[in-house]
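All protein chains of the complex are present and in place, except for one that has been dropped.
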Amino acid sequence: MPSHSRPVFLNLLQIRLPVAGIMSIAHRAAGVLLFLSIPFLAALLSVALSGQAGFLQAQTLLKQPIMQVILFLLLWALSHHFLAGIRYLLIDVHLGVQAPRYRQTAWAVLILSPLLALLLLWGLW
Amino acid sequence: MWQRASAIYLAGFIVYVLAWLMFTPPGDHEVLKYWLAGLGMWLATALFFLALLLHAWIGVRDVILDYVKLPGLRLAALATVFAFLLTCGLWVASILMGLL
């Protein structure tokens, strides 16, 4: 018997992830991104509340193109995490846990999230 | 369970704030300060950040429990995240206290 241990097939690029699984890992990634952005949210709030100068500073910063891109990504993460979260809460009360509904709602979350993010970006600025 | 409960509050608060920012954007610093310093809004905001930190803690803790197996490394990761969130919490608390 050879001494090397048994191989395991776990190449994530070769394993097909169903749509609900894609939505799920995106929900987790979005959550981590939002978690990392908490200090920036706090900083923004702090600056905006520090006085009129600070408020204008925050406003100007947010209007920068690079900040608009970052803001879109954060709004997308928020939208996805939010919509996926609603989907999970509904599944918790047994709504949409059966086939084919759970796949349909997963698609809906994936497609609506960037659209919602765009809408929010447009509406906020 | 706390993850779900905090999620519901966070969802409600975020929808409210985003709607407010979209339909009645604060023109200047005074408007923002006045809005946040009102007792109802101030309490709701404080509760928001408490719920956010709790929700974030449960979420990231789950991620660490899933992926980080080595006991020492896991403890370090959990402690780091906890300290990070606690620091953010204290910072936000000082910001909010400054409004009173």
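Of note:
Lettered A and B in written order, each chain numbered from 1.
Keep this in mind: a residue touches a chain if its C-beta (ideal position, glycine included) is under 8 Å from a C-beta of that chain, and two chains touch if they have at least 3 such contacts.
Everything that follows uses one rule, which is that contacts and distances are computed from a predicted model.
Within the choices "sn-glycerol-3-phosphate-binding periplasmic protein UgpB", "Winged helix-turn-helix transcriptional regulator", "Carbohydrate ABC transporter permease" or "Succinate dehydrogenase iron-sulfur subunit", the name that UniProt assigns to the complex's undisplayed chain is "Succinate dehydrogenase iron-sulfur subunit". Within the full complex, the residue among A:Phe35, A:Trp76 or A:Tyr102 touching the omitted chain is A:Tyr102.
Residues of chain A that touch the chain left out of the display are 1-2, 4-10, 14-18, 20-21, 24-25, 28, 88, 91-92, 94, 97-99, 102-103. Against the chain not displayed here, chain B makes contact via residues 1, 62, 65-67.
One rule holds for everything that comes next: only the chains that are shown with their structure count from here on.
The distance from the centre of chain A to the centre of chain B, each centre being the mean of the chain's C-alpha atoms, comes to 16 Å. On chain A, the positions that touch chain B within their shared complex are 28, 31-32, 34-35, 38-39, 42, 45-46, 48-49, 51-52, 54-56, 78, 82, 85-86, 89, 92, 120, 123-124.
In the complex of the two chains, the chain B residues touching chain A come out as 4, 7-8, 11, 14, 18, 21-22, 25-26, 28-30, 32-33, 36, 52, 56, 59-60, 63, 85, 88, 91-92, 95, 98-99.
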